[in-house]
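Single-structure report; data block below.
Here the complex is missing one protein chain, while the rest keep their positions.
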Amino acid sequence: MMNDQKPNADVASRRHLLKLGAMAAPAVITLAPASARAAASVLNCRVPFPDNVDSNGNACATPTPAGGGGNGGGPPPWAGGPGGNPNPGGGQGGQGGSGGDQNQPICYPGPGADMPAVDADALQKAILLQDDGGSSFDGQMAAYQKYLARVKSQQLEGSSCLMSIELAGR
Amino acid sequence: MSLAFQSFLRRDCTVRRVDDLFLVFFRPSGQTHMLPVTSMALLDALDETPLAVADIPAALAARYDTEAEVGAEAVVERLLRELEEVGLVEQVPMGRVPEEPVNGGVTA
Partner (left out) sequence: MAFAGLSSGGRSGRSMTVRIGPIQYRLTSPLGRLWDELAHLYREYPQNDPQHCPEYEVRVAPTSWWRRFVRSQINIRADVMGPFAPLPATLGQVAFEMGMNYQLVMGLNRYLSLHASSVERDGECVIFSAESGSGKSTLAAGLAYGGWRLLGDEFAFIEPGTGLALPYPRPVSLKNQAIDVMAELAPAERFSRRYHGTPKGTLCYLLPPAESIARMDEPARPRCVVFPKFIPDSTPAIRLIRKPEAHILLVASSTNYQTLGEAGFLAMADLLDACPAYEITYPSMEAARALVEQIWQHSGEMRQKAQAAHG
């Protein structure tokens, strides 16, 4: 439905039409929300996330535990796992290394079994919120960002989705 | 059979004027477009009847009580291509009866 904004009586429109032959401006500009929500509904793409990601951005099998014991709970299911012997001085608080082999990259747990892949829209929003300081954790965030960078650079599954998000978001 | 173009401005669009431009909400795609007055005039002219490209400059000139320009047809072609990409105009074979509007009153 057109409202009463018809240009018929518009003096300016006659002037513009007189210059029709010289017109070089675009005929139409489409307004785009920064959010990928609109684009995502068209793209409908997903980026798979591995269960766990290490500090180099690779998928890893088992999250690296901290030192054993902690304060009060039972021992973790895999005491003395890939990080080497449990560090008696370790325990809860902070994201420090396993106390074992310093060359082993730390393996961080992923978003969880119920989030094996995320769609473009959710990923864009989560990244925007994390950029806003709304989410914050040392190591894990860096690990995930490295994973996403690898997806793009090695053109792994989800790379075109990620690149589309970036295009849609600009 | 030559091709003509038409728009469904009244059926499919909500329009608001902003300074010397027009904001057009196009319901079939849910997108918002910003159009200069020339594009708007084109959509308006095509809303009433499908027109062959060659006839559009003269139709616009008559509508706005001015003279058709030399070279206007090429400009009109370019405008139509851009408008067609976003769905604001569509091609129809000449001689075809304009579509009966379907229920355009679908609320968002």
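Chains: A and B, in written order; residue numbering restarts at 1 for each.
FYI, a contact is a pair of C-beta atoms (placed from the backbone, for glycine too) under 8 Å apart; a residue touches a chain by one contact, two chains touch by 3 or more.
Just so we're clear, the structure is a prediction, and the values are computed from it rather than from any experiment.
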Where chain A meets the chain that is not shown, the residues are 29, 31-35, 37-38, 49, 65-74, 76-77, 91-95, 108-112, 114-115, 118, 121-123, 125-126, 128-138, 140-142, 144
Spell out, residue by residue, where the missing chain touches chain B. 14, 16, 18-19, 21, 23, 25, 27, 30-32, 34, 107-108
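In this text, only the chains that are shown with their structure count from here on.
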Approximately how many whole Å separate the CA-defined centres of chain A and chain B? 40
Contacting residues of chain B [partner chain A, same complex]: 9-11, 13-17, 20, 22-23, 30-42, 44, 47, 57, 60-61, 63-67, 69-72, 75-76, 78-79, 82-83, 86, 88, 104
For the chain A and chain B complex, residues of the former touching the latter: 1-3, 5-8, 10, 12-14, 16-18, 20-21, 23, 25-31, 38
